[in-house]
Structures are given as structure tokens and as C-alpha cells.
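One structure below.
Right, chain A next:
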Amino acid sequence: MAEQYKSLHPVKYYRDYLSHNIRPDGRVFDTFRPVILNTGSIDTADGSALSKLGQTTVVCGIKAELCKPKAESPNKGFVVPNLDLPPLCSPKFRPGPPSDQAQVLSQLINDIIENSQCIDLTDLCIFPDKLAWCLYIDFICLDFDGSVVDACIIALVGALKTVKLPFVDYDAALDNIQVNLENTRPLPVHSIPVSTTFAIFDDKIILADPTVEEENLCTGIIVIVLKDDELCCVHKPGGSPLSSDELLGCIEKSKKKVPLMRDLLKTALQDVG
Partner candidate 1 sequence: MSQKFHIRLASQRVNTNIAENRRYPKIFTPGETITQQHEFMRGHGTYEDNGELKSSVAGVREQVNNLISVKPLKSRYNGEVGDIVVGRITEVQQKRWKVDTNARLDSILLLSSVNLPGGELRRRSVEDEHMMRQYLQEDDLISAEVQSVHSDGTLSLHTRSLRYGKLGQGVLLKVFPSLIKRSKTHFHNLPVGASVILGNNGFIWICPVINNSEDSVGGFVQNLEEVVPLQERETIGRIRNCIKALAMCKMMLYDTSILYAYEESLKYSIAELLVPEAMIDVAILTQHRLSIIEV
Partner candidate 2 sequence: MSKKELLSKIGLRLDGRRAHELRRIRCKLGVFTEPDGSAYMEQGLTKVLAAVYGPHQVRGSKSKAHHDNCLINCQFSMAVFSTTDRKKRPRGDRKSTELSMHLQQALESVIKTELYPWSQIDVYVEVLHADGGIYPTCVNAATLALIDAGIPIKEYVCACTASLANNDVPMVDISHQEEVMGGPTLTIAALPMSGKIVLMEMSQRFHLDHLDKVMNKALQGCKDIRQILDAAVRLHVRDIGSATGWALTSYNE
Partner candidate 3 sequence: MPIDHKRINGPEDTLPYQLFTKLNRKSLEQKYKELVQDGKRHDSRAPLEHRKIFMKTGVVSQAKGSAYIEVEKTKVMVSVFDPREIPNRQDYSLKGEIYCEFKFAPFSCEKRRLHQLDAEEKQYSQIMKKALEATVCRHEFPNFQVDIYALVLHNDGSALSAAITAAGLALSHAGVPMYDLITSATLGIQKDTILIDPTTIEERICRTPFWKEKEDNEHGLVVLSMLHTHNQVAQFYQSGSISLDKLPHLIETLEKACADTIPVIQQCLVKHVIKTIKKSSNVIEV
């Protein structure tokens, strides 16, 4: 019976729940869904991780390739992040070129990587102006159930921690490259960004870590990214306005999430060693 009522009047269904300040899946307004992280499971990729935020699943693979650095930044490598929302993860997406949502989120993740400086591009340079690394970071969402950016960022950090770059010696005279697979060095990760998504429901109720139904029904989304409890980026694409203290409240709540993520990462990386 609940199913039909939910599909007939979704918004009313939600309002009844929220009036008793509980959500249909039993969470209170600002509890987060359980997070699962698995790293290094794909050995054809140089670094890989799979993160599961409730039902939302994202796999992140990093492939390193050699390229010539740009003339204007000779000692910098490249980082090329792309989020792919394939038709596999939700009936909303059709096959073919990436949807607008995928493009917006890719650009957001690109900005987060740049602002948080979790990777220093100069570490990717092998020989100035001649040879540098180009890291292709590909996120693929396997199950689209809301707050995809949070899952992507967790997977990003997990994958970056497992990247192993082989040692490359390049002698400029002969312009010959010699890659030695035996000794590989990990990629230094300078900071750990943590992102949290909030949904604004009927302009007043703020739900943390919304599911896809909540995202569809809500009137505004806000993504807050923290870097070791410094604010790194806030993304609020329109929707219902938010007063400043509500915004600060959200930032406080997302601060609570940072230590959780840090020791989740520690445990995940322990067994990978």
C-alpha cells in the first residue's frame, strides 16, 4: 500500500515523514549513509578504488601516460578527470554523448582537484619541457542513488593513494625513454578533500547526504568540500536560497565527517599495504 501512495503523491509522502523529522529510509535529517571503500582491486589501472555511499556506487580508475608538457608550463604534468554517468547506472541516462549533469559534475570535480591541490602537478614532471606524466582519472558511476560527488571524491582519494608510477629515466640527447617497471614510487597526496552534499527541502529542511528521490524532490542542492577542516569549495547551483547561519550549520555538520573519512582511508589502505 505504501508503494502506491509513494508513487502517487511523492512530495506529500515525504512531507508526512519529515513532519515526524525522520526520513523514509529511517535516517534522521543529518545522519549520513554508511560508506564502503575498496582500493586497488583493478591491476590494469595504475590506481583504482571503488566507493559505495549507501546505494550510490562509483568506481575510479587512474591510468598514467607519458606526454610532452605544455610550452607555457614546462614543469607541470596533467590531470584529466572525467565523470561518466552511463545508461547502466540509471534509467534517466540515455546512451550517447555525456548528459549535461555528467558534464557539470565533471567540471565540479576538476575544480575540486585544482582548489584542494591534493596533487601537485610539478610532481608529475619527469624532465622539464620534454616529458611529463598525464594522469587520466576516470570515474564511472555504477549506481546513481544521490550525492554522487561525495562518492567520487572518496574514490578519488582512495585511488590516488594506491597510484604507483614506474621510474622513468629520459636522456635528452638521444630523446630516448626507458621505463623500469620494477621500482615504482607512490604519488605524493598532499591533502584529503572530503565532500558533503545537502538537499534543501521546501526551503527550510536541510537533509544531509540525500538519496536520488530526495534529490529529485528537493528545491536546492549544496555541495561543501573541506580540506583538513579548511573550506575548499562550495557549490550551490541556484535553487532555494539559504541564510548564512544555515550555511554555517551545514559546514559544521560536514566538519564532523572529516575524521570519519580519514580513518576509513587508513583502514582501507592498511590491508593494501
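The set was built so that all candidates are chains of the complex that A comes from, given by their letters.
We adopt the following convention: a contact is a pair of C-beta atoms (placed from the backbone, for glycine too) under 8 Å apart; a residue touches a chain by one contact, two chains touch by 3 or more; residues count from 1.
Keep in mind it's a predicted model, so treat the numbers as computed, not measured.
K.L.:
Which numbered chain among 1, 2 or 3 touches chain A in this complex, counting any copy?
P.N.:
Considering all copies, chain A is touched by candidate 3.
K.L.:
Over in the complex, which chain A residues touch candidate 3? Could you list them?
P.N.:
41-45, 48, 55, 57, 59, 61-68, 70, 78, 80-82, 84, 86-91, 95, 97-98, 103, 106-107, 110, 134, 136, 138, 140, 142-145, 166, 168, 177-181, 212
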